[in-house]
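With one protein chain held back, the other chains of the complex are shown just where they sit.
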Amino acid sequence: LSLIQFADQKQEFNKRPTKISRRSLSRSISQSSTDSYSSAASYTDSSDDETSPRDKQQKNSKGNADFCIKNIKQADFGRREIEIAEQGGKGPLCLNVYVVCLCVCLQVLMETLSALGAQCRWAACNIYSTQNEVAAALAEGGFSVFAWKGESEDDFWWCIDRCVNVEGWQPNMILDDGGDLTHWIYKKYPNMFKKIKGIVEESVTGVHRLYQLSKAGKLCVPAMNVNDSVTKQKFDNLYCCRESILDGLKRTTDVMFGGKQVVVCGYGEVGKGCCAALKAMGSIVYVTEIDPICALQACMDGFRLVKLNEVIRQVDIVITCTGNKNVVVREYMDRMKNGCIVCNMGHSNTEIDVASLRTPELTWERVRSQVDHVIWPDGKRIVLLAEGRLLNLSCSTVPTFVLSITATTQALALIELYNAPEGRYKQDVYLLPKKMDEYVASLHLPTFDAHLTELSDEQAKYLGLNKNGPFKPNYYRSAAA
Amino acid sequence: LSLIQFADQKQEFNKRPTKISRRSLSRSISQSSTDSYSSAASYTDSSDDETSPRDKQQKNSKGNADFCIKNIKQADFGRREIEIAEQGGKGPLCLNVYVVCLCVCLQVLMETLSALGAQCRWAACNIYSTQNEVAAALAEGGFSVFAWKGESEDDFWWCIDRCVNVEGWQPNMILDDGGDLTHWIYKKYPNMFKKIKGIVEESVTGVHRLYQLSKAGKLCVPAMNVNDSVTKQKFDNLYCCRESILDGLKRTTDVMFGGKQVVVCGYGEVGKGCCAALKAMGSIVYVTEIDPICALQACMDGFRLVKLNEVIRQVDIVITCTGNKNVVVREYMDRMKNGCIVCNMGHSNTEIDVASLRTPELTWERVRSQVDHVIWPDGKRIVLLAEGRLLNLSCSTVPTFVLSITATTQALALIELYNAPEGRYKQDVYLLPKKMDEYVASLHLPTFDAHLTELSDEQAKYLGLNKNGPFKPNYYRSAAA
Amino acid sequence: LSLIQFADQKQEFNKRPTKISRRSLSRSISQSSTDSYSSAASYTDSSDDETSPRDKQQKNSKGNADFCIKNIKQADFGRREIEIAEQGGKGPLCLNVYVVCLCVCLQVLMETLSALGAQCRWAACNIYSTQNEVAAALAEGGFSVFAWKGESEDDFWWCIDRCVNVEGWQPNMILDDGGDLTHWIYKKYPNMFKKIKGIVEESVTGVHRLYQLSKAGKLCVPAMNVNDSVTKQKFDNLYCCRESILDGLKRTTDVMFGGKQVVVCGYGEVGKGCCAALKAMGSIVYVTEIDPICALQACMDGFRLVKLNEVIRQVDIVITCTGNKNVVVREYMDRMKNGCIVCNMGHSNTEIDVASLRTPELTWERVRSQVDHVIWPDGKRIVLLAEGRLLNLSCSTVPTFVLSITATTQALALIELYNAPEGRYKQDVYLLPKKMDEYVASLHLPTFDAHLTELSDEQAKYLGLNKNGPFKPNYYRSAAA
Partner (left out) sequence: LSLIQFADQKQEFNKRPTKISRRSLSRSISQSSTDSYSSAASYTDSSDDETSPRDKQQKNSKGNADFCIKNIKQADFGRREIEIAEQGGKGPLCLNVYVVCLCVCLQVLMETLSALGAQCRWAACNIYSTQNEVAAALAEGGFSVFAWKGESEDDFWWCIDRCVNVEGWQPNMILDDGGDLTHWIYKKYPNMFKKIKGIVEESVTGVHRLYQLSKAGKLCVPAMNVNDSVTKQKFDNLYCCRESILDGLKRTTDVMFGGKQVVVCGYGEVGKGCCAALKAMGSIVYVTEIDPICALQACMDGFRLVKLNEVIRQVDIVITCTGNKNVVVREYMDRMKNGCIVCNMGHSNTEIDVASLRTPELTWERVRSQVDHVIWPDGKRIVLLAEGRLLNLSCSTVPTFVLSITATTQALALIELYNAPEGRYKQDVYLLPKKMDEYVASLHLPTFDAHLTELSDEQAKYLGLNKNGPFKPNYYRSAAA
């Protein structure tokens, strides 16, 4: 990265985004014709090949073999989904190298980083999240990808290691999602941190781990918590879930929402999105909460705040969005009515105690992909979706627009950590600077033909603000609790 | 049908529905575990068998050959979807025979009528609407079904004729959907009408034809317009479309609704449902209308009333719900922006002038089932769904609950016409009596654990009503314009 | 009315409304600066004058004495509210004379009819509804008005008689609201009907009476039921109540809606409006219904359908909108919680059994105008609004826009009955012709800058419609049940 480019980049954030930089960062959202990268699309993928990808000889059409995926022949299908992102030449940013561990479905990010000049290696953050077709297209495109759908636990760590452990390649940044990659490097290759300038982490779990490392004095590079960036939060959670809860339930069960009684466990951003959507569709929604601030918000938004046991017998649908474990336990499922649908929109797969349903007296019947009927001895059935894993990842799609917000946030965080002058960031966990958060948002406004108002000099002075932002003070702690 | 049963039936409508009768009529909605009969499900059906069903020898496992469908082997799959409807013994009604022409997807109705004691023969009302699996299951169950998905025009009339023209079988009722069956009998077998006691018709088009026959003095039996029954209308249109517009758009395009600009053409019940759903999801919705009463309602509901040309350049999605023809013509499509999605929620396939897109300078690209990109010479693409046919039938599902409302309404209309004393109905078109409309609704309330209030004697007297309804006067003309 | 004018008028309804006629009919809505005629405004009117208006000598500034009101000195205040309606010259319609019995608050109508050339005499339809200031302004303007706020029962009939019984004046039309005027003429001056061409009636009660007269064969002139005109219905009930329920509750109790539990009795148009508004403000709303069709709608709109006794202990607010009597009886009020607010949005004052609260063990405390605390021996209070009379008439305002819809509907009905060729209307009760209903709506669209789409010739033919409407067939019975 030349000094000139450095300078350009720094200027960038000190002025209104220029047309050029906007384009290179937000290319991914310019496509209106295919509005999402569907993880659901591939759940009809029924390739019968049972050989482990680890046991196959793999090579793309140019002879490159530094990847490990399910089936390189699926590249064409995956190609269509990402082709628009490839138009245009090299971007203005030429970072050297990263190691990254992400949902492979986030190909938007891969392409963006590549276009910005970064060299990346990729592994999956989750054994289920890879779309084989997309991985194939990326491998064919020359990316070093180590991921396939349905990896075993052992495969998972093998992939991460293949990703990290490569001769003659030294990462200078880590982009992590869940903290497993960071954990692996800490454990196996601690020396790598000498040349790493920072970690960008996007998940709740990974962020939690970083704060714990920091508290324990063990964090040896600066880390940026992008999970709590405002723009990304709103889209990943509120706006995305407001749509995906409906989509996920429809695709799996075709349930009619009108008049249905639903209990939503948790009234954070995900819960708020689910509740708003279902209320709008004519469902009667109950909420459970542990945090009194969120609880009061649920009340003011028109939802009865209950304990789960108060309504469990009467509801038609149970949705968990707490981030907690064992929120829906066997005892509750025993009392649900026939046909009750149970699903999880929170993180991981701990919220519903699915293990408790794997007992001899209950019969499981797979009625569709991602849909199981669990049958009690008296004939009662509950409808369990995605075996308690995330409904929106398993049975719905993540809109391109949301991916673009996330990718832009991550790219900016990487750039910021990489470019930051010595001393700006210490061995601690930081939030994305407010100004960059605003910048991510501003890059996405043109999609909506939205026209931002600019402050006059007089107004900026009155408010004590720079005309180009940030527009909120640092002590601003917003109201969504 | 014995006199005793007659009497029972008549009493039925003079008192609150008894538990028994409710059960037999509403069995179909007792199932909460599979909440819809998916017409979309079968769009992944890719059987390669190219032989015409008309050219095959067909026989079910009991040796019955009086049917013609795609593939009797699919019966098992279809079986699951309808099995719940089969529990329970013979119903209280033993009508003799009908000839019917319906979406074969309405197996709920078939089972209900059969359970009520009717003998029926079935053909499809539409060359696309049959689900082969369900048809197979019905044929296997002994029903005389003549229908498959993707019939040619010629097949269509051949099926109707096979359905109607059978030795030793005399229909006494017609249950029609679109009027084609009625038309065929008028044209080919006019003598059949001598023994037919009435026609029940459920479509806008079919009803329109009946009123025209009536006006021309050519209607030779009483007909009942169930399309305009209040309960059925609300569910078929408002409630169903409120959900299926979101579902249909998501399954085909994965579009994110938030912030999108949408124009909905037509603000009848279908348009109202679409608008309400999209507004709730954060879209900005414009409405076009020809009827000033509906237009004023759109205004009061918070939608800008525009002419299509005023917004065509800026919108992301165009939805037609007018029942009219050529609402979206080539001229408008030429001016749409890149990536604009175009679809139809109204009836038939006339609203979007799809023919005008089949010109040499435009390229069509099929990107998914039901999704075409139409590409202009300058690279602009519009996304056309279901080739302009009904989005909700092609790309979404019809919830069981809605089918149950429809089936119950049709069954009651058949019973009423069949049982009516001489002279109650003349050779004219009638609306379903208000009391029966209310009865259909009351049968579906228990699903929602809804508790109806009963009038006291004093209150009934004050209102001048019978305690059991009807609860609205005949001159009641309701407010949805 | 000359023949030429007749002809003009008839042509009017056969074509799109011309600019000129629109203006004369819709002048009343052209005013955006004062958006309502507030009946609430005058509830601070505390004139101490205790003399009965019947005992005063009254004369306006021009010497005219043919009126009887509270205080002619209030004319100036009332003047402002109506002055805009007076601009412009005589209208195109020169009907001779009517006798009318209406809420005097409907001065919009008075001015409109007068501008159209009608001679009218006015009495109140209700002992509470007169605004004295407006009555004063009208009397000062030369109108023969017999009405004041707080008439006794005896005053009420005296006023009607003064209005009707005047030497040398023969009405040819009756415009009634509640049927009391019609009843009085039937009883006292039956001969008047010889020259009366028709009755226009706008209330539920009055319409009910007319249908009973008709059934009994006693209706001696044609009558038009404008209460059931679609446009008027929607505005009087749904749209008006959606706003006035919030306004009425706030002005009287300043209650915060968020999180409150509310039960709404009745889910007709009024109930629908109340429920929608309160749900949007974050209240939790329960509904009671007797009609299964409306009940099912409540379910699909997301409201729990209950019997009143199931929720009476827990709700914060009880609202009646049934049109029935004794919906909220003492037994229920005994079980309400402390501070529960009780009010009526239905018609008349029968829904809450207020009489049952006038017992020695309960204490009444007037805490504000229109607000009583009724106190139980244990200290529990319920908050009774407007003594159970209509909340929206007593404690809120009726927007000009709604008055304009009503006035236009009534004026068109009068014109239609007056102008109808011999034989079009018999001695029966009629609904306003659909085309006129549409015309009323179309006159009010410009307020919203709403642009109606016009049918092409080809489309009109396809739909079998006249390009100028009516746009719905006669058998159209809409879906709001």
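The chains carry the letters A, B and C, assigned in the order they are written, with residues numbered from 1 in each.
Basically, contacts are C-beta pairs under 8 Å (C-beta built on N, C-alpha and C of every residue); 3 or more make two chains touch, one makes a residue touch a chain.
This is a predicted model, so every value here is computed, not measured.
Screening C:Y128, C:F448 or C:Y462 for touch with the missing chain picks out C:F448. Taking the complete complex into account, C:V383 is the one of C:I160, C:V200, C:C299 or C:V383 that touches the chain left out. From the set B:K56, B:K188, B:R304 or B:R368, the residue in touch with the chain omitted from the display is B:R304, counting the whole complex.
Contact between subunit A and the absent chain runs through residues 208, 211, 225, 228, 230-231, 233-235, 237-239, 269, 288-293, 295-300, 304-308, 310, 323-326, 350, 429, 431, 437-439, 441-442, 444-445, 448, 450-456, 458-459, 462-464, 469, 471-473, 475-481. By the touch definition given at the top, subunit B reaches the unshown chain through residues 258-259, 279, 281-284, 299-304. For subunit C, the list of residues touching the undisplayed chain reads 31-36, 38, 44, 80, 239, 242-243, 246-247, 250-251, 253-259, 261, 276-277, 280-282, 314, 316, 337-340, 367, 373, 381, 383, 396-397, 399-402, 447-450.
Keep this in mind: only the chains that are shown with their structure count from here on.
If each chain is reduced to the average of its C-alpha atoms, the one that sits nearest the average of all protein C-alpha atoms is B.
When C-beta pairs in contact are tallied for every pair of chains, the largest tally goes to B-C.
If each chain is reduced to the centroid of its CA atoms, subunit A and subunit B end up 40 Å from each other. Centre-to-centre separation between subunit A and subunit C, using Cα means, comes to 56 Å. The residues of subunit A that reach two or more other chains are 258-259, 281-282, listed in rising order.
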